[in-house]
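My questions all concern the structure below.
A protein chain is absent from this complex, but the other protein chains hold their places.
So, subunit A:
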Amino acid sequence: MSASTERGREPAIRVQGIEKSYKELHVLRGVDFEVAPGSIFALLGSNGAGKTTVVKILSTLLRADAGAASVHGFDVATQPANVRESISLTGQFAAVDEILTGRENLILVARLRHLEDPGQIADDLLARFSLTDAGGRKAATYSGGMRRRLDIAMSLIGDPPIIFLDEPTTGLDPQARIEVWDAVKKLAQSGTTVLLTTQYLDEAEQLADRIAILHEGRIIVNGTLAELKALLPPAKVEYIEKQPTLEDVFFAVVGSDGAAGRAGDKTSNPVGTDA
């Protein structure tokens, strides 16, 4: 890793003029963006905007029709093996093995990454994601939030410098969502570069250092939250009664806040899985 200092300065992800069509459907029409190392970059767009296609191209699961992309300094088309060494993909659906236990899922990935002492790695991650008690249970019995946490834990094995999170909170309840947000924030604190796709504006606002909006196959806006807000008409001062949001109400009634949401094992179990 003699080139690591040099890599520190160049973007972790660089996408230039990427195009992709599925038969007649022109999904990506020239996508450009860069992601700085150690930052959280949110790709925002509605359903079908092509977010997942971008992630699949960057994680070497799909080939672009035109354009170039590099991840951790490696070209995705010509050096896919090096790219795979540098990334982890957390796909749109929590890709855990339901028949294995949580601990076995982690050991499986650690062994596939040829790491020493997979058992220890698994136990450390179970503790870090508050899954120690559930570690011996089949993943099929997990709640949505627990599955996502296990999924993200599996992606951290081997400390890849870049992580792709494709719609990590789609389909989760509000508490599970906050658990995942916490996990992502901790990732970025430890220096991992995160490319996140989402259709939720508040998620991008909560997590991202930079936000790009993907619309009709192109990036139409790319900037920090402050820069994006500056694009709108200047703020006006109005006096309005501040109604609680439904989210405020939910947490007030359930008696839980973001911090307590970490103990989601107790609160977000689906009915019937409590032994």
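Going forward, a residue touches a chain if its C-beta (ideal position, glycine included) is under 8 Å from a C-beta of that chain, and two chains touch if they have at least 3 such contacts; residues count from 1.
The definition used in the following text is that contacts and distances are computed from a predicted model.
Student: For the chain that is missing from this picture, which UniProt protein name fits: "Xanthine dehydrogenase subunit D", "Transport permease protein", "ATP-binding cassette domain-containing protein" or "Abc transporter related protein"?
Tutor: Cross-referencing UniProt, the chain left out corresponds to "Transport permease protein".
Student: Which of these touches the unseen chain: A:Val27, A:Leu44 or A:Val96?
Tutor: Of the listed residues, the one touching the omitted chain is A:Val96.
Student: Pick out which of A:His26, A:Arg113, A:Arg137 or A:His215 touches the chain that's been left out of the picture.
Tutor: A:Arg113
Student: Going by the touch rule given at the top, which residues of subunit A touch the chain that is not shown?
Tutor: Interface residues of subunit A facing the absent chain: 56, 59-63, 81, 84-85, 87-89, 91-100, 104, 108-109, 111-114, 154.
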